[in-house]
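Apart from one protein chain that is not included, each protein chain of the complex appears where it belongs.
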Amino acid sequence: MKLISDRLKNGEKPIGTFLNLGSQTAAECVAIAGMDYFIVDLEHSPFGLAEAADCIRMAKLKGISPLIRIPEISRANILKHLDVGAEGIIIPGLKTREEAEKIVEYGKYTPLGSRGFCPTRVCEFGYGDAFANGILEYTRKTNEETMLIPQCETLECLADIENIVSVEGISGIFIGPFDLSLAMGIPAQFDRPEFKEAITKVLTVCHEKNKPVFIFAPNKETARLRLEQGFDSVTVNGDLNVMTEAYMEIVKSIRA
Amino acid sequence: MKLISDRLKNGEKPIGTFLNLGSQTAAECVAIAGMDYFIVDLEHSPFGLAEAADCIRMAKLKGISPLIRIPEISRANILKHLDVGAEGIIIPGLKTREEAEKIVEYGKYTPLGSRGFCPTRVCEFGYGDAFANGILEYTRKTNEETMLIPQCETLECLADIENIVSVEGISGIFIGPFDLSLAMGIPAQFDRPEFKEAITKVLTVCHEKNKPVFIFAPNKETARLRLEQGFDSVTVNGDLNVMTEAYMEIVKSIRA
Amino acid sequence: MKLISDRLKNGEKPIGTFLNLGSQTAAECVAIAGMDYFIVDLEHSPFGLAEAADCIRMAKLKGISPLIRIPEISRANILKHLDVGAEGIIIPGLKTREEAEKIVEYGKYTPLGSRGFCPTRVCEFGYGDAFANGILEYTRKTNEETMLIPQCETLECLADIENIVSVEGISGIFIGPFDLSLAMGIPAQFDRPEFKEAITKVLTVCHEKNKPVFIFAPNKETARLRLEQGFDSVTVNGDLNVMTEAYMEIVKSIRA
Amino acid sequence: MKLISDRLKNGEKPIGTFLNLGSQTAAECVAIAGMDYFIVDLEHSPFGLAEAADCIRMAKLKGISPLIRIPEISRANILKHLDVGAEGIIIPGLKTREEAEKIVEYGKYTPLGSRGFCPTRVCEFGYGDAFANGILEYTRKTNEETMLIPQCETLECLADIENIVSVEGISGIFIGPFDLSLAMGIPAQFDRPEFKEAITKVLTVCHEKNKPVFIFAPNKETARLRLEQGFDSVTVNGDLNVMTEAYMEIVKSIRA
Amino acid sequence: MKLISDRLKNGEKPIGTFLNLGSQTAAECVAIAGMDYFIVDLEHSPFGLAEAADCIRMAKLKGISPLIRIPEISRANILKHLDVGAEGIIIPGLKTREEAEKIVEYGKYTPLGSRGFCPTRVCEFGYGDAFANGILEYTRKTNEETMLIPQCETLECLADIENIVSVEGISGIFIGPFDLSLAMGIPAQFDRPEFKEAITKVLTVCHEKNKPVFIFAPNKETARLRLEQGFDSVTVNGDLNVMTEAYMEIVKSIRA
Partner (left out) sequence: MKLISDRLKNGEKPIGTFLNLGSQTAAECVAIAGMDYFIVDLEHSPFGLAEAADCIRMAKLKGISPLIRIPEISRANILKHLDVGAEGIIIPGLKTREEAEKIVEYGKYTPLGSRGFCPTRVCEFGYGDAFANGILEYTRKTNEETMLIPQCETLECLADIENIVSVEGISGIFIGPFDLSLAMGIPAQFDRPEFKEAITKVLTVCHEKNKPVFIFAPNKETARLRLEQGFDSVTVNGDLNVMTEAYMEIVKSIRA
């Protein structure tokens, strides 16, 4: 099974989607449909760790990469989801370099950070061959593969993006266009020049540092556009939206 | 809020869908998209009463009619879902008139059947005005509104359909085309003349008895066709299928 | 801790209540308030085995006797609740002696019935001293203590009550006054002479067989009355009703 | 359906209660009994977001206002409960103005704070008409309606109450009499002059700022008294206490 | 991944264990330890379908064969567990050939039985290549692989074993030594000649019909013995027992 970090290194431009239903069957369907990854959204959803863990297990069964968007920076939010097998963590609302450093402290083993060590599900509780080359090699490889990706969606983050993305251990940036535009006082006006400049700035700065940039797209048309603009990955809509919109089309078509 | 039994009496041809995710958020989205009812599928899904009860509550909140497909005929399967507010029960695999009578025994109050009585959630635990006109008026009205709908999907049911649909308290018939075709030895060959004759027979017999006929349709095109053929309601696909097929389209479109 | 079967043998007239919230904290509160037993109502509630098991554990922790009202007669409904520690099973809607015999088959070990044997939680998984005197002594004692109590609430059961209560292994009768009156065509008219005769008949017949009779009472006044009438136990109202009625009083009092 | 913020503006003196059972059926019963709001207590209860979300949905179905007492100040505790539809947040243990400002940062959209934006259940996932007048009007109106209410129950908060309640975005104050008296070294001695002075101070300061004051009352007598004293709302006891106390009365009455 | 039916056909003598904790992590550990299959015990445990489904998914993720012991014969118990991916069903307490036929009716597709058809998780909801060779080939192959295994643990089953095991679609027999010995009046006296004759009879009759025989063994010594006696598979102890016994050894050793 290919990790999302491998896909990005290979320049594959993986596509994914948000999971807001909190349903592992929905996670399974997203995998069956051919997506490369999903992001379980714990920021705006009425569920938490238990549902995320279910979706992560399903991801491993079906060969899709599981990422988790946590609701806030905390040791538990980062450590526990990595310990059940998330390949990466998306962090909303980040404002400062200090916060980025905290993320690395919680999410990377020594010497990059101080992630707590325990042989959990992610390494078959230590009974498989995860430690065949020693614990240090295991923690080194895990540090390399684990993706820690702050969202750029506040004015503070946008202003300090170069400093933030330079933190060792930060893997890339995810642009949240709605909150960013709201913070800029131009809600959902994605065609405004200042918004376009903002995302171009993020793209340029990150690519200089060799770090990938993700962005959300509400539909496939925008998704294609963003890929053409040079984004490394697009997260297209979310499970409940895709379903609702498809049903709207069915109702309209039958009632017509 | 309009009941599905009212819609059918008014000749409205309500449309619905199956819920196989077992997610009340999915139920909510189906309501938001404008469907008239959903059928929580407890026959082929890995969930049960708890999830069904969640979806029923969500239906009442959003003004969509909740139906439940139970996995087998039993007092608990019928009584407990009606007690939390299902407007009707779909019963798979029925073969005999005796089974139809059992359904009525469990699902209708005396004198039609012997449904157990208790002031539950469905009548505000008795504290609202449900019993304003006495218990007998309450049980009479409930008997009138509660829909008990066996599926016609076995050879035995098809052969004895007139006898089965004549049972007092049985509200109509739901045709399960896949299992029916499988039972006939022509799996999914819905254009075969013998299959067409079979569903015409069910339609004719039921309409003579003034009882509505529902049928499943895998997509909106078939749904429109079935409505033109005279079916009283079409259940279009299911939540997980609608979502998966929409994602397949997204993946194909972006990767093209 | 005193079993309910002991209390009844001692002539103690235990009082209990129904649990319809499905909440183990509610079960705990009922124990703290001093009730002798509760009946988890799986007949009319939107929950099942998991919640019942939680309430049973809480009962054992707090020293109150746990009974379960099952939604229908089946091996699983009887066996699984006894295996987690219910002291007895209340069975609704019974009509025939054959059904009573089935209950005993599922609920009592050989030679009375054929209850499946397994060292479960109820006997510390066999690691405690439950089998100190051998398995046969264990099954004998369990048979003696386990209460199997059908409800008398159908015309058929009322007519054949002597025959039904005579089945060896049936421990007593629980009168469900609402359904019984509904079946008699006099819903909730508990002062009608034919209703009074009916419950007197059940009392007389059961006491001749030395088997206790339980009855439901919607409030404490009726409860006291029933105890004076010779009932061996009264089940007073249910958790959600007691709570709702107390809140109604609070609202009325403050708004007055 | 009337919001609690509307009731307060209208000078209605809404009454509510705590939910400590974590049961949506209990929430339903509180609504049926006629309470204006409830506060799901996540501070001292063994449950969390999932149960709170269930109770919020039930509130919306039954037309009662749902508030949540969170266990501590954090972005997730505030954002996630608002995103599923809580009308307000009660915050225990507050000590400083800085904490009050943090609450506003997490709980109000820009420009008051920086609450993350996402079309969730609270606005029909964006498919209804919530955004008919634009996103800015939506966030403005939501900011106006959302109640952020710190508890005054520490010495620090009492001393700095004027400063704290002046923070823009803080909607009012909730007095926790037990913890406040404990902090003052006079546990549960509510008749002590220094305690009376303390609550008078809070009332006076808040009313000068036109912000409502809530207080907890353990029973209906105290509730009436507090309303007479000028409190804008009283939260009367909690679901498990009301139930336990009602059962105690039943047991006493029958055993007498 | 090898199916248990393949292992048995190859004469591999697979070993397994019971799962009584109802924990998918426990299921995972049993897989990691190298067992060939597990049997989720729904007969004597306080959990049900949801936990079984979790364990089945974990089995598929870890490459171990999932079997389910159901609490009683019913359409739902058989159909729903097969639909989420159980490779076989163990049925306790069977007495008659009629019951064996019912099991086949519910557990095998036409023409052997009348199992309801639906593209569920077990075939990737129909979106994979499960139906590449048509539905009939799919149902034929599924019928061939699905194991339906009654327990021999009643006197009636023992007496009629030849007739029972001859039912087409019944895959083999599982001997439950405790209940069988209890039924014979010699509880847990497995060295009695009449008990030895009984199990020899079952072995001989089944092997004549080319159907495998499973037996439970409480420990590894007995397990080895049973394999030497010619049993095709041994189910060794259960998860909670293995754990408890290991802890007993730890406590004894440290306290010594």
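Residue numbering begins at 1 within each chain, and the chains themselves are lettered A, B, C, D and E in the order written.
Here is the rule we use: a contact is a pair of C-beta atoms (placed from the backbone, for glycine too) under 8 Å apart; a residue touches a chain by one contact, two chains touch by 3 or more.
The model shown is predicted, which means the values in this text are computed figures rather than measured ones.
**Q** Wait, the hidden chain, what does it touch out of the ones we have here?
**A** Looking at the entire complex, the absent chain's contacts are A, C, D, E.
**Q** Considering the complete complex, identify which of C:L3, C:I32 or C:L155 is in touch with the unshown chain.
**A** Of these options, the touching residue for the absent chain is C:I32.
**Q** Taking the entire complex into account, which one of E:E137, E:E194 or E:E245 touches the absent chain?
**A** Per the contact definition at the top, the residue touching the missing chain is E:E245.
**Q** Please pick, from A:Q24, A:T139, A:S181 or A:T244, the residue that touches the omitted chain in the full complex.
**A** Of these options, the touching residue for the absent chain is A:T139.
**Q** From the listed residues A:T96, A:S114 or A:T222, report the one that touches the chain absent from this view.
**A** Touches the omitted chain: A:S114.
**Q** Footprint of the hidden chain on chain A, which residues?
**A** Its contact residues with the unshown chain are 48-50, 53, 74-76, 79-80, 83-84, 109-110, 114, 116-118, 120-121, 125, 127, 134-136, 139.
**Q** In the full complex, which bits of chain C touch the chain not displayed? Write them out.
**A** Residue positions of chain C that touch the missing chain: 24-25, 28-29, 32-33, 57-58, 60-61, 121, 124-125, 127-128.
**Q** Contact with the hidden chain only, please: which chain D residues?
**A** Its contact residues with the unshown chain are 42-48, 71-72, 74, 92-93, 153-154, 178-179, 182-183, 185, 187-188, 240-241, 244, 248.
Rule of thumb we're sticking to: only the chains that are shown with their structure count from here on.
**Q** What whole-number Å value describes the gap between the mean CA coordinates of chain C and chain E?
**A** 34
**Q** Per the centroid of Cα atoms for each chain, what is the distance between chain A and chain C, given in Å?
**A** That gives a centre separation of 53 Å.
**Q** For chain B, what residues touch not just one other chain but two or more?
**A** 25, 29, 32-33, 48, 74, 121, 125, 127, 240, 244, 248
**Q** With chains as vertices joined when they touch, what's the shape: line, ring, star, complete or other?
**A** Its topology fits none of the listed shapes; call it other.
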